[in-house]
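Would you mind keeping the following structure in view while I ask a few things?
One chain of protein is taken out of this complex; the other chains stay put.
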Amino acid sequence: MAIAIVVVLLIVGSTVFHFMSPWWFTPLASNWGSIDDTIMLTFWITGVVLIAINLFMAYAIWRYRYQKDRRAEYEPENKKLEGWLIGLTTLGVVAMLAPGLIVWADFVTVPEDAHVFEVMGQQWQWSYRYPGRDGILGTTDNKYVDFDNPFGIKPDDPYGQDDILVQSDEVHVPIDQPVKVLLRSLDVLHDFYVPNFRAKMDLVPGLITYFWFTPTKIGSYEVLCAELCGQGHYAMRGIVVVDEQIEFEAWLAEQPTFAQSMALARAPGTDGQEQTASAQSVASISADYKISDEQLNLLNAYLDSSLE
Amino acid sequence: MSIIDKLMVKPWIADQGALEEQNGFAQPAKKIALWIFLAVVSVLFSLFISAYFMRMELADWRPLADPGLLWINTALLIVSSVALQWARVSADRGQFSGLKFGLLIAGAATLAFLAGQYVAWQQLIALGYFASSNPANAFYYLLTGLHGLHLLGGLVVWGMTTNKLMGGSQVDEVRVTVELCAIYWHFLLLVWLILFGLLLAT
Partner (left out) sequence: MTDTTPADVGFAPPAEVEEVELYHAKSWITKYVFSQDAKVIAIQYSATAIAVGMVGLVLSWLMRLQLGFPETFSFIDAADYYQFITMHGMIMVIYLLTALFLGGFGNYLIPLMIGARDMVFPYMNMLSYWVYLLAVLLLMASYFVPGGPTGAGWTLYPPQSILPGTPGHEWGIILMLVSLVLFIVGFTMGGLNYVVTVLQARTRGMTLMRLPLTVWGIFIATILALLAFPALLVGGVMLLLDRVLSTSFFMPSIVLMGESLDYGGGTPILFQHLFWFFGHPEVYIVGLPAFGIVSDLLSVHARRNIFGYRMMVWALIAIGGLSFVVWAHHMYVSGMNPYFGFFFATTTLIIAVPTALKVYNWVLTLWRGNIRLTIPMLFAIGFIFTFINGGITGLFLGNVVVDVPLSDTMFVVAHFHMVMGVAPLLVIFGAIYHWYPKITGRMLNETLGQFHFWITFVGAYSIFFPLHYLGFLGVPRRYYEIGETAFIPASAQSLNAFVTVVTLIVGFAQLVFFYNLFRSLTKGEPAGDNPWQATTLEWQTSETPPGHGNFGDELPVVYRWAYDYSVPGAVDDFIPQNKAPDETTGRSEPT
């Protein structure tokens, strides 16, 4: 008996929890409202099914509780009933799947006019690259990566010279313009995930992956790494700032181009610095995320061992 | 009664669920087990070969040399397979000598095949085809090694059977095992021919 009551209570409790919960989707800041709609459609269809089946079960448990002088009904099967149930379930599945696939078709079709920027991941930080005036990103390869050229841009590629490098966790994008995000990793899998944009995609070393979205709301949004990438995974954060076009352009103008940064690196006076790229990355993690001393030591110890 | 018919039976109805003379297949359990095991091994090699094709598409793939020795090894494996078939047929007819020679030739040819495979490895390494230098090399060592391991497993059963036979067992006592060995060897020959073909073609 108690179990019937508890099943009902759990269902009621879950429903109440849903309506009281302060934990829900972050405010949408991209064009992917259609994803939210599909989720809500799925949520309500499955929610009704969840409540209906469980309440029916609770009723059955109560209604047919054990009585010494009663017999259960002997009924091996009921094809008609099973047929109906299969039919209804199929209908529900189609109702969820069809809109889902339509939205997915959108998701995989990047608009022609989308502008491009690149996200580069490495343990455990983000950096970004914009094509310069030519609108084309220079070729990259891991073999070109060194301290002066952390992005691994092919030094003599003419398309690469005006590429704008953002060696910071923060990137800006202009509002209301579709953007195709190219994703690239130097070392292991990462995943560029901004909860407010809904979209996400893995960064795969050796491949360039992509997804697209249109930012629709001014603001700054957090980037999280959503694919386990080693023990600093949880600290791999970033910021995407959605700007008005004018502010975006001003921000972009402050960033160095590849040619400028190479020239700076070759200039006298910077040669003496013994700082390595990796030491930099540890410093930037600890500065941004207030990692404890102990963790910092760990990271350093690990760096020492990997660099031998 | 086909399997579909069996699954359509309404077991609560007496005449539909009625007793049958025979449950399962009219074959020894060992043989059924071998067939299922061969299915598992087929899946294993199919997956390796799928991985091979997927990896081959990528830019850094450099095919490796095909050692001429592999043709001789292939011949040896065919000999062992034929010899086991001979042993199997002899066992069916109750001919002790044919069974014995079939088994011995098969074992010797298989051992020679494995030795030949090992020499082929050595030749490739001498030519500088290291496992770490290209995925084509790595796949070669991996697939031939795995195939060799399966043959070694077969040789254990072969050894026990031959030993039993030499210890004075009757032909009938080893008949089923010899049959299973023959099936297993034919299967591994087929796998080898596919692997060898793959190697020659890519």
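Per-chain residue numbering starts at 1, and chain names A and B are given in the order in which the chains are listed.
The rule we apply is simple: contacts are C-beta pairs under 8 Å (C-beta built on N, C-alpha and C of every residue); 3 or more make two chains touch, one makes a residue touch a chain.
Just so it is clear, the model here is predicted, and its values are computed rather than measured.
Colleague: Which residue, B:G24, B:G68 or B:G167, contacts the hidden chain when the whole complex is considered?
Modeller: In the complete complex, the chain left out is touched by residue B:G24.
Colleague: Check the options A:F117, A:Y130, A:Y193 or A:F258 and report the residue that touches the missing chain.
Modeller: Selected residue, touching the omitted chain: A:Y193.
Colleague: Under the stated touch rule, tell me which residues of chain A contact the chain that is not displayed.
Modeller: Touching the missing chain: residues 1, 3, 6-7, 10, 14, 17-18, 21-26, 32, 34-35, 38-39, 42-43, 46, 49-50, 53-54, 56-57, 60-61, 64-67, 70-78, 81-82, 85-86, 89-90, 93, 96-97, 100-101, 103-105, 107-108, 122-123, 141-143, 145-147, 152, 183, 186-189, 191, 193, 195-196, 198-207, 209, 221-222, 224-235, 237, 276-278, 281, 289-290, 292, 294-295, 298, 302-303, 305-307.
Colleague: With the missing chain put back, which residues of chain B would touch it? List them for me.
Modeller: On the chain B side, contact with the omitted chain comes from 6-15, 17-25, 29-30, 32-33, 36-37, 39-40, 43-44, 47-48, 51, 54-55, 58-61, 131-132, 135, 138-139, 142.
What we mean here is this: only the chains that are shown with their structure count from here on.
Colleague: Centre to centre, by mean C-alpha position, how many angstrom separate chain A and chain B?
Modeller: Whole-Å distance between the two chain centres: 47.
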